[in-house]
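The complex appears here minus one protein chain, its other protein chains still in place.
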Amino acid sequence: MSSSNETHLSGAFELRSARPHARTWALAVLLAVAFLVVPFIGDDYWFSAILIPLLVLSLVGLGLNLLTGYAGQLSLGSAAFMAAGAFATYNFELRIPGLPLLASVALGGLVAALIGVGFGLPSLRIKGFYLIVSTLAAQFFIQWALTKFGWFSNDNPSGVISAPPLVILGQDLSNPVGRYLLTLTIVTFLTWVAWNLVRSPTGRSWMAIRDMDTAAAVIGIPIFKSKLLAFAISSFYCGVAGSLWAFAYLGTVEPHGLDLNRSFQVLFIVIIGGIGSIAGSFLGAIFIVLLPIALDHVARAFLVGIVDPSNTENLQKIAMGSLILWFLVKEPEGLARLIEVGFEKLRKRLSRRFVPAVSN
Amino acid sequence: MQFFIEVLVGGLLAGIMYSLVAIGFVLIYKASGVFNFAQGSMVLFSALTYVGVLELGVPAWEALAVALAVMVSLAFVIERSVLRPLVNRSPLTLFLATLGVSFVLEGVAQVVWGAQVHGLDLGISDEPIDFSGVFVSKFDLFAAAVAAGLVLVLGVLFNKTRLGTALRAVADDPLAALSVGISLPKIWVVVWSVAGIVGLVAGLLWGARLGVQFSLSLIVLKALPVLIIGGFSSIPGTLVGGLIVGASEKLAEVYVGSLINGGIEVWFSYVVALAFLLVRPSGLFGEPNVERV
Partner (left out) sequence: MSDAETILSLEHISLSFRGVKAVTDIGFRVARGEICSLIGPNGAGKSSLFNVVSGVYAPQAGTITYDGTVHRRMDPSWAARHGIARTFQNIALFKRMTVLENILTGRTLHTQSTFLEHAFRLGRARSEAREQRKKAEEVIELLHIGEHRNDPVGKLPYGLQKRVEFGRALVSEPKLLLLDEPLAGMNYEEKLEMSRYVVDANRDFGTTVVLIEHDMGVVLDLAHHVVVLDYGSKIADGSPTDVRHDRGVIDAYLGQVHDEEAAA
């Protein structure tokens, strides 16, 4: 008879590590702070330059993680799907008067999802690296189409579009706090959805395809459907993030900011944060957003006179490249794993101090 | 008709330039199974080193020697700090690592040598030669000859020398190669050095064409369709792939692009590559993978 474990037959799933309660509490506190405290203590710079892009990049990272981290389909087209979503939302807002903002964003996401499925179709025949050809094609093609065909940007002579007013239920959200809360709400909601998906049969099908697709087919997982679904949902997330990027962060969108470099940036977010980890997407985004700022401070503090400050971009490149190498060698599962390991060590230390066992 | 031939020939020759970069990829892929995204940065890095040293007043041949030495040292560094620690990891991890390497190389190259465009003169002018009405650039022909020469030399290296056999053994099964006494680190240094030298050749030619500047490293993005069409593991395949990409791209741009606002060169070769992948996943000359469960 099985000795140690009673079977847990609760309807809710268990988390992978053994401490669900501590984590859920931490998450609740974090959310409470984010929603209830930050709006009152943050200043405009923090909202506009740090928190909002951080949230948006986390969302894209999450989208890419679902596709690459969970479903195992490599993609270098995240920025293209962002652009698709942003421009689609803009056009919906523009051409369908009276359409609520959230509906436009959702529709924009859907358009991005459809495009994602289109470029994801080759994944049914092509595996591994070769798949990056498809998403790279998406990246180049979409950027080209959005620049070349004026219709997308309402024939604006500069090809750059400015954001429509952010009004939800009569509330004007165009100030920094408003934009922050809008972004936070959407990102929180979509993260919850991603969390559910990942722990459901859908998520398990993805991971099965990632780990061994021949076996997955043999046990009856619909490979075709699952792969395309991964592309669809991932692109939806990227599309929504794109709309937020344009309307909540920059106030404008032009295709150049959502180019291959951006796609690489998202890939780095996922690698550094942790492939196949939802928390990792956030950690990676935090890292990517804070790194240039940190480097800037370091350069100004220590390297004045040694290195030309105009070289900061190149220094960032070197730092980024080195960090990626470091992570790949030392901790391939990224920051998420590093932190998890850190907490485990901390927990062990603490539990050794307080010997009477705290029942789980 | 004349115009068509000119565009075609121009495209073919442009394609050969892509092949030059792709050859470096194939080398590393053939010998280590790694898809080296940093190849483009190596092209840039090597060319910048040459030009930078040249601008310091060093005579051409010595500058060349310096650039070669730098690329070989780079191979040592990469083997030690990247390849060795990641020896048993998945191809994806290695690819991501080369991504990291490319960033470091680009950053270092530009911090050291500056981000401005450097002119490069190889002594071969771009003047057009008249082939009964069709004008072909002398420089392009030279580049094509160089590429063909490289392919020949490398073909001989891989198939007729002991080193080549060792390289192929390592690519096929590193553990088995180890067990017959082949030193993996040595082989990798050799391969990456050769790839670096090939990169230098490509860098010099491209640099003479475009000027030595950051956008050189973006040529890697053009090399990818070449590899897919030609096959990742075939050196002659890069020539064929390059010809196809170059020609189709130019023809499409001229004949189709004019209908839809132009600029389709950015994505056309990718779409062609995609079509190839769907029909022949291992490229024209590559080896298909048989998966046994």
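Order as written gives the chain letters A and B; numbering starts at 1 within each chain.
Going forward, a residue touches a chain if its C-beta (ideal position, glycine included) is under 8 Å from a C-beta of that chain, and two chains touch if they have at least 3 such contacts.
Note that the structure is predicted; figures quoted are calculated from it, not measured.
Novice: Of the residues listed, A:156, A:171, A:200 or A:351, which one is in contact with the missing chain?
Specialist: The one listed residue touching the chain not shown is A:200.
Novice: Among A:171, A:214 or A:351, choose the residue that contacts the chain missing from this document, as touch is defined above.
Specialist: For the chain that is not drawn, the touching residue is A:214.
Novice: Where does chain A touch the missing chain, residue by residue?
Specialist: Its contact residues with the unshown chain are 2-5, 7-9, 11, 13-14, 16-18, 193, 196-197, 200-205, 207-208, 210-212, 214-222, 229, 233, 276.
Heads up, the rule we're going with is that only the chains that are shown with their structure count from here on.
Novice: Would you tell me which residues of chain B are touching chain A in their complex?
Specialist: Touch list, chain B to chain A: 35, 81-82, 85-86, 89, 91-93, 95-97, 99-108, 110-111, 115, 221, 224-225, 228, 260-264, 266-267, 270-271, 273-274, 277-278, 281, 291, 293.
Novice: Which part of chain A faces chain B closely enough to touch in the complex?
Specialist: 74, 122, 125-126, 128-130, 132-134, 136-137, 140-141, 143-144, 147-149, 214, 260, 264, 267, 271, 307, 311, 314-325, 328-329, 332
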